[in-house]
Every structure is written in structure tokens, then in C-alpha cells.
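Just one protein chain is left out here, and the rest sit where they should.
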Amino acid sequence: MTATATTAAPEPAATRARRLSLLNVAFELRAFIALAVLIVIFGLLSDSFLTVPNLITMTKHVAINGVIALGMLLVILKGGIDLSVGSIVGLSGVVAGELLQGLHVGGVIAYPPVWVVIVLCVAVGMAVGLINGVLVTRFNVAPFIATLGMLYVARGAAMLISNGATYPNLGGNPALGNTGFELLGSGRPLGLPTSIWIMILLAVAAVLLLAKSPFGRWLYATGGNERAADLSGVPIRRVKTIVYVISGACAAVAGLIIASELTSAAPQAGETYELNAIAAVVIGGAALSGGRGTVRGTLVGAFVIGFLADGLVILGVSTFWQILIKGAVIILAVMLDQGQQRFKRRGAAAAAVAASKKHD
Amino acid sequence: MTATATTAAPEPAATRARRLSLLNVAFELRAFIALAVLIVIFGLLSDSFLTVPNLITMTKHVAINGVIALGMLLVILKGGIDLSVGSIVGLSGVVAGELLQGLHVGGVIAYPPVWVVIVLCVAVGMAVGLINGVLVTRFNVAPFIATLGMLYVARGAAMLISNGATYPNLGGNPALGNTGFELLGSGRPLGLPTSIWIMILLAVAAVLLLAKSPFGRWLYATGGNERAADLSGVPIRRVKTIVYVISGACAAVAGLIIASELTSAAPQAGETYELNAIAAVVIGGAALSGGRGTVRGTLVGAFVIGFLADGLVILGVSTFWQILIKGAVIILAVMLDQGQQRFKRRGAAAAAVAASKKHD
Amino acid sequence: GSAEQPATSASASSGAAAAGGLIAIITPSHDNPFFKAEAEAAKAQAEKLGYQTSVASHDDDPNKQSELIDAAISRQAKAIILDNAGADASIGPVRKAAQGGIPVFLIDREINATGVAKAQIVSNNSQGAQLVAQSFVEAMKSKGNYVELVGKESDTNASVRSKGFADVISQYPDMKPVAKESANWDQQEAFTKMETIIQKSRDIQGVIAGNDTMALGAVAALKAAGLLKKVVVVGFDGSPDAIAAIKAGEMHATGLQPAALGATSAVDQADQFIKTGKTGKDEKQSIDCELVTADNADEFGVFARK
Partner (left out) sequence: MTGPILRAGEVTKVYGGTHALKGVDFDVAPGRVTALFGENGAGKSTLMKILAGIERPTTGHVELDGRPVRLHSSRDAADQGISIIHQELSLCPNLSIQDNLFLAREVRTAYGSIDRKAQREATAAVLHRLEEDVDPDRLVGDLRLGQQQLVEIARALLQQARVLIMDEPTSALTAPEVDVLFRVIRELTAAGVAVVYISHHLDEALEIADDVVVLRDGRLVATARADEVDIRWIVEQMVGRDQDTLFPSREPVLGEEALAVRRLTVADPAVPDRLAVNGLSLSVRAGEIVGVYGLMGSGRTELLETLAGRLRPSSGEVLLDGAPLHEAGIRDRIERGVVLVPEDRQRDGLVQTMSVGQNLSLAALGTFVRGLFVSQERERAAVTRTIADVTVKTSGAQAAIGSLSGGNQQKVIIGKALLTGPRVLLLDEPSRGVDVGAKADIFELMAAQARRGLAVLFTTSDAEEALHIPDRLLVLARGILVGEFRRGELGRGGLTREELMRVSDGGAQDGSS
């Protein structure tokens, strides 16, 4: 009877496994479909949309939101949210501007080399993220509130440092040995803009982190069942703190890319970017409740948002319609998701009933 | 044996019961303290702060956020969030503007009387809220995403209706019998601005709804433990939908007040108001997880935010500092909350041990 | 149903492309009537000259502006008419367009670089500001307490105008600034801040605002406080609403920027350049603003003389 029991169990189990993996694929499929639909529509309506240069340009635009969204994905996988990324984008740009203008240290002005500037900016982003993490883990402030507060604090800091002004020509000066900053934005190694390479790089890193490293397992576990993760000895507090730090770092990188592309840094840069990042992650099939989400899905989500925006511009759709359509797309994409899940459920149940009927 | 068990229960229970009510009071106390601190500081730093007219003016400013926050409180009590209120503010103003400019019905232009205009605007707000509710309850879209989408949709709609333009002088025209709209903003029954009366009215209504009506109890139950509420026969879907509708209505009212004060309606009015409303509710001691929060606390929270903003202006603090300080205050207020709760909990444990000692 | 409708418009657009080519018109958000008027004037002129147009707004986000310019480049626009998103932040993108072989014609706002754009047709903010300030001072009989409402601090025009005001007013020792607040170009914010400032002291004789939207916000606040009769309010831009307010005696004056004029002449020069390779004008051209008061209010329409 053990035999029958064991043979009885795995059979549907296997199918279930298949269905589930199908489901996971489907999540990205959904995002992919949305993207495909967009591309087809825009491709038909505008002959300039599907040109290689335009695709590269749009991807370059996607990169910025994509980079932020990768950080946001980690936070959301853990079941949190990070509203402060937009302000971090502005802050990191401002810090870069300040540093490239030269530091006044006791009378003399020091011009740190570009790599130092970059490191420092990312560090600033991580610092803000760390504050978010500490507020959430140590002081049990709800992620929404903690990061909302930091949204204001970081933006205020950016404004104060820059005194509201924009830092012009960050090109640097050969004499001062701080040139090369603009390459981050305008460089084109192997014909692709640097920012795209950065996104690819970070995406690969994220995949490795999530799929191959223990930290990735811990993160999914924490998002999936925090109590169980805790009991298993997962350092949930550290995991939670780290994701905010990473998210801050990604936002800072995005800020650097923008400043470099414009060779100037404006303190108000990045306003409302957090919303685009969250939208990308969710359209990519992640659950705000945590534990579910993939890098691939997130990137596709970012492409959906980015291509939508650029496509509408190319079609010359009025700004007002652009706003409305964006909202509609976000909702539709997620509804699609929900509908799909429910559909799967019903299908499975029906199948089970049928099976049982067959038995007796 | 059984005896001790049974007699053991009530004693500490009693103390804990007392502690609990204390706790609830303490939540508002916290907000009150924050408010008191602000008032004292600003009162000391500026002699014009604590004058009656200034207090009235500031309260008038608070009223707008206060009204939105009351709606937001209901949504948060249920464990949701409504990001679309800011856009609804803009939309309702635009609709008012459009209607007061006159409706083109088949050649002739109809000028609906003001009360009709007001009713229709509120209806529009409720309609947007209804969409939010349906998305959340029927399509299981996460509140954050559903209302984020509607944030864009409603704003886009406002822009499209108004074609981006501001509706000037909504004063109306005696000849057309559509005057009186400006009274909403500039009227002063019994010496207090109408907007303050509206806030008071809605606050009273909210108190009755939450404290006395079955709906209020259902709402607290749904927010406290949705599954339990469901099993107790609470119509959780209806409850959830209704709170979004009410929230939309409150936002629409706020939009009307603004349009009336300026006797002009701009489609971009109300941007980022959602954040202020959420902040007010949370500072007022509500839990984003739902089930905990009071009207009184929310109003105090709104006063904290409003008085802070105006006070800083009176002191002539730079805009940049204003942003930063606002963020800091939000975080601090909530940290205060958390610290307090933890403190209470420790107290409770200690007491229980003491009690147990006494028994054996 | 919805499928074919855009499809037709697509064929139409490609047809148009075959003709004059594309002119991209990029301005700040159209929820400000000034930029809307500007964009529409440019659009009208360009289409009159047989070009296809794409109108977009960068909402004062330098990054979005850069993206819009990228889009124009990859669509090989013949020219870009740009009301930019920051004197420094826009240099890079404009240069990028120039390198992409697309002439950029700046309107309304200048950038802190020359030789990059083909033309910078800027309404002379500082001249206009001084004009407004002058009439403001006269209306206040050269003395009294006044409030200044500044635009978004991160916006060049905010500081240029503020400076223009100061250049004039500072010459009158009896003009006393009681408050200088930023209201981010926003009416509701101006209203609220003005109300608060009034609470600080009702002894105010004048309000000078960086744009008309804020000026109208202040008017509403003053009206509510019953001070409007005693206070001189001036603004900037020359928006229809402001002109209406001036006619109604609620505002004293505003500096009208001939948005339409600048935009149309920018398109004309673009057309010239596309055809001949030169604009025939030097890069920096400033269009003087005009002072609008009760005396001449009737002569003005939407950001232009009638």
C-alpha cells in the first residue's frame, strides 16, 4: 500500500510542478506579450519606431528606469517598497556635481578624479538606503513611511547642497585630471551606450545574486515566509537592510548616468521616478507582498514603460493622453496577471474533479 | 488546579485592559505632543504665529489636507492605500470649471446652478473611487497599483477635459444664476471660513460612521483581520469598495474648496497631495496594516503637517529646509509611535510575570 | 474599430513626412497657458510652411528633455524648436542634436552656451522684469512694504526675473521687502503662502510675482483678506487671465512675453536654415517684453498684440 500511496502522490504532483513552472513563465510571458503588442502597434503606426538607432535610443532611456527597477525588485521581493529612489537620483547627481566643481579643503580646491566621484556618489546612495533599512528593521517603521520620509529628506538635502542651482558642464578639465565623467552617459563601447551596458551588467549581477547566491535564497525566503526564514536562521534583519542599501546604490548609479548624459546635474532630477520603477517591477510579474518576482520580468516591465512613453511621443500623442494611457497600461498589465492566476486555479480544480470522477 | 487556572485569568486581564485604553489614548497623545511642540517652538520664534487670525488661516490651510486625510483614514483603516486622491482633487476642480463655464447641449449653452455643479463634482470623485474599489475587490489588483494607475488616469482626464488650461473667474454670473461658488472658499459663516466648517462637518460624520454605525465596526474588523471579519459575515468586499468611494468623494470636496478659494481651477492642482494625506493619517497613529486609527488622531496629524509648513514660512525658513524638515518630522513622529508601543509591550510582559509570581 | 483609425493617421503622417519633413517642437508642460500658446503658434507656422510637426513637453525634467531630443534625432527631424529645461542642463542635449546634424532653435529661455544652437530667440526677461518693476515702484509711489513671490528656485527664469526686479527696486530705499518666498510658479501654493505672509503682517502695499499664475494666487489671497484695494499686484508672462485681472482692476500690471512672436520667428528661421543653410540672423536675439497695464490691456490677445 506504500507503493500505491507513493505512486498515487507523484503523478499529479508532477503535472502540478509543470503547471507551476508554466505559470512562472506565463508571468513573464504576460509582460513579454504586453511588450510585443506595444512594439507591433507602434511599429505599424510609425516607420521610424522600429529603426535600429531608435531602438537603441529607447533602450538607452529604458536603462535608467531599468537600473532603478532592479534595486526596487530586491526591495519588493522582500515585501517592502522604496519611495526614496527618485530623490536619491537627484542627490547623487548633485553630489557628483559638487565634487567635480572641486572641494574646498582649507583654502585650496581639490579635484577628485572621476572614479572617486563615482564611488562617493554610490556611497551616498547606499547611505540613504542604509537609513531606510535601519528605520525599517530597527525602529519597525513601515517601509512606506520610512522611505516616504527619506524621499523628502534626500530631496531637501540635494536642494540644500546645490542651493537649488544646476551644476553646469561636468565635462571636467584635463588640467585638473577629472575628465571622463561624460563617458558614463555619452560613451559607446562596442556601439552601445554605456548606460545600456551598465543595465546589462547590473541585470547579470542581479540574476547571479538571486539565482546562485545564498543571499538570493534568503531574500526569497524572507519574502515568502519571514517566520520560517527566521526560524531557519536566515539573518532577516541583515537581508532586509541590505536590499535597501542596494536599492539606494542602483538609484545613485541612475543619477550618475543622467548627470553624465546631460553633463550637468539638477537637484530636482528624478522626481516621481520611484513610481516608474515600482510599475516596472509589478508589470514584470512581481508581487508587492513579496517572495515572487524575477529580474527578466522586471526588465521587460521597464521596457514596457519606456517603449510606451517614447512610442507615444513618436506618434505625437498629446502629453495628456500619454499620462492617461500610462495609467491604463499599468492597471491592465496587472489585471491580466490576476485574471491569469484565477484562470489557472479554475482549470486545475476542474482537472482534479475530472480525475476523481475517472477514479470511482 | 482548574480553579487557579480560572481565577488566574481575569486579574492581569483587567490591568491589561486598562493598559490598552491608555495605549489608544497615548497614540493621539503622541500626535498631540508633536503638535504642542510645534506650536510652542513657532510661538516663541514668531509673535505673529499664535494670533487668532493666523491660527484661523492656518486651520483653513489644514482643512484641505484634513478633508482628504479623513477619506484616506478610512482606506488605511481597511488596510489599503489611495494614491489617486491628488489627481481627483485636480479632476474635480476641472469638472467644476467646465460646468460653470456652461455645458454645450445641442447648440444652446446650459449653466447648471452651483449646487448641481458641486453634486456632479463629488459624483465624479466617487466614480473614480468606485473604479479603485472594483479593481481592488473584483480584480484583486493591489491597492497601491490600482490607485497608482488611477493617479495617472484621473490626472490625464483632468488635463484632457481642460485641455491643460486653467478655468478663470469661477465667480459665476448673476444673469446665468450660477453664482455663489466662491462662497465655498471665501465664505465665513459665524466668522470661520467655510472650508473649516466642511472639515468639522466631515470629521463629525466620520466619527459617527466609525464609532456608532455598523459600517464602522465592519471597517475596523476588516482592517484588523479580514479573514475573521469575512467568516463573521461582514460584507468585506462592499466595505472595501465603499471606503475608496468615500475617499474619492473627500478628495473631490477638497478640489472644490481649492477651486472656489482661487475662483479658478487648474488641472494640475493637487499633485502629491496624497502623500500629505497619508502622512497625516500615519502621524495620527494609524497603522498602514489596517484596523488601527482614529479621526481625532488624523486631524491632529493634518494639523502637524499644516502648521509645520505655515510656521516655517512665517519664520522665513528656506523652501529647501522646509522639504527636509517635513521628511524628518514624518519619520520622527512614527518612530515615536513605534518606540512607545515597544515600551508598552515590555511593560505588559513584566506585569504578567509579576502577576504569575503572586499566584504560585 | 480603434485599430484602423490610427492606421489612417499614420499613413497621413508618413505622407506629410514626404513633403517638408519633421519639425520637433519641445516645450515645458502645456498646463501652463504660456507654453501652450508658444507651442501652438510654432505648430501652426510650421504646418503653414508645409512641415510635419511633433509637439511634446519635457515638464522641466532635463532627462526627459534629453530623451525627447534623442527621439527627434532618431526620427531625423529637420529642426528642433526648443523651450529648454534649464540653462545648464540643456547644453548637452542641444549639442547632441547639433552633432546629430539637427539645427536647434531655442525660444523663450536661453542656455549658458553659444555656438551650439542655431538661434536663441529669447524674450528679454531681465528687460521685462525691470519694466514691470518700474511700473510697480511707480504704482507704489516709491515706498512701502512689498512681498516677492519667486518661481521654482531650480528654474533660470526665476532668478533672472528676481534679479531684474531687484535691479530696479533696490534703487528706492523706501521700498521694504517684508517677505521673499518661492511658490514654485503654482497658484494654490502662492495663495497659501500669501495668506500666511499676510498673517505675519497686514502692512503690505505691494506684491511682485515671478509669473502671473502666482500673482493671481496672491490676488485671491488678498481679496479674501480684504486687502486687494490697497495692494499693488504685478506679475509676469501676460497670460490672458492676468490681462483679464488687470482689466478688472485686480492686478496693476504684467510683463507680456510675445510668446507667439518668438515661436513663429523661430520656425521661420528654421525654414530659412533648412532651405539655405543659414538663418540670416545672429544667434542671440532678444524680443523685448511689453508692459501691460489698464491703459493698454485691450490691445493684447493671447501672448501677443492683437
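Going in written order, the chains are labelled A, B and C, and every chain counts its residues from 1.
In this section, contacts are C-beta pairs under 8 Å (C-beta built on N, C-alpha and C of every residue); 3 or more make two chains touch, one makes a residue touch a chain.
Note that the structure is predicted; figures quoted are calculated from it, not measured.
A.B. asks: Taking the complete complex into account, which shown chains does the hidden chain touch?
C.D. replies: For the complete complex, the undisplayed chain touches A, B.
A.B. asks: Tell me which of B:V234, B:A265 or B:V282 is the one touching the absent chain.
C.D. replies: Selected residue, touching the omitted chain: B:V234.
A.B. asks: Among B:F144, B:F181, B:W218 or B:F320, single out the residue that touches the unshown chain.
C.D. replies: The one listed residue touching the chain not shown is B:W218.
A.B. asks: Given the full complex, what residues of chain A touch the hidden partner chain?
C.D. replies: Here the touching residues of chain A are 1-2, 4-10, 12-13, 15-17, 19-20, 208, 212-214, 217-218, 220-221, 223-225, 227-235, 291-292, 344-353, 355-356, 359-360.
A.B. asks: For chain B, enumerate the residues touching the unshown chain of the complex.
C.D. replies: Those residues of chain B that touch the unshown chain are 1-2, 5-6, 8-10, 12-14, 16-17, 20-21, 208, 212-214, 217-218, 220-221, 223-225, 227-235, 291-292, 348-349, 352-353, 356, 359-360.
The definition used in the following text is that only the chains that are shown with their structure count from here on.
A.B. asks: With chain centres defined as C-alpha means, what is the inter-centre distance between chain A and chain C in Å?
C.D. replies: For chain A versus chain C, the centre distance works out to 35 Å.
A.B. asks: Please output the residue numbers of chain B that touch at least 2 other chains, ranges allowed.
C.D. replies: 159, 164, 319-320 - these are the residues of chain B that touch more than one other chain.
A.B. asks: When you check chain C against every other chain, which residues touch at least two of them?
C.D. replies: 29-30, 153
A.B. asks: Touching chain A in the complex: which residues of chain C?
C.D. replies: So the residues of chain C touching chain A come out as 6-7, 9-10, 13-14, 29-30, 53-57, 59-63, 66-68, 70-71, 73-76, 86-93, 96, 112, 152-154.
A.B. asks: In their complex, what parts of chain B are in touch with chain A?
C.D. replies: 81, 135, 139-142, 144-146, 148-157, 159-160, 163-164, 275, 278-279, 282, 287-289, 318-328, 330-331, 334-335, 338-339, 342
A.B. asks: Hey, which residues of chain C end up touching chain B in the complex?
C.D. replies: Residues of chain C touching chain B: 29-31, 33, 36, 153, 179, 181-182, 184, 187-188, 191-193, 195-201, 213, 216-217, 220, 223-224, 240-241, 244.
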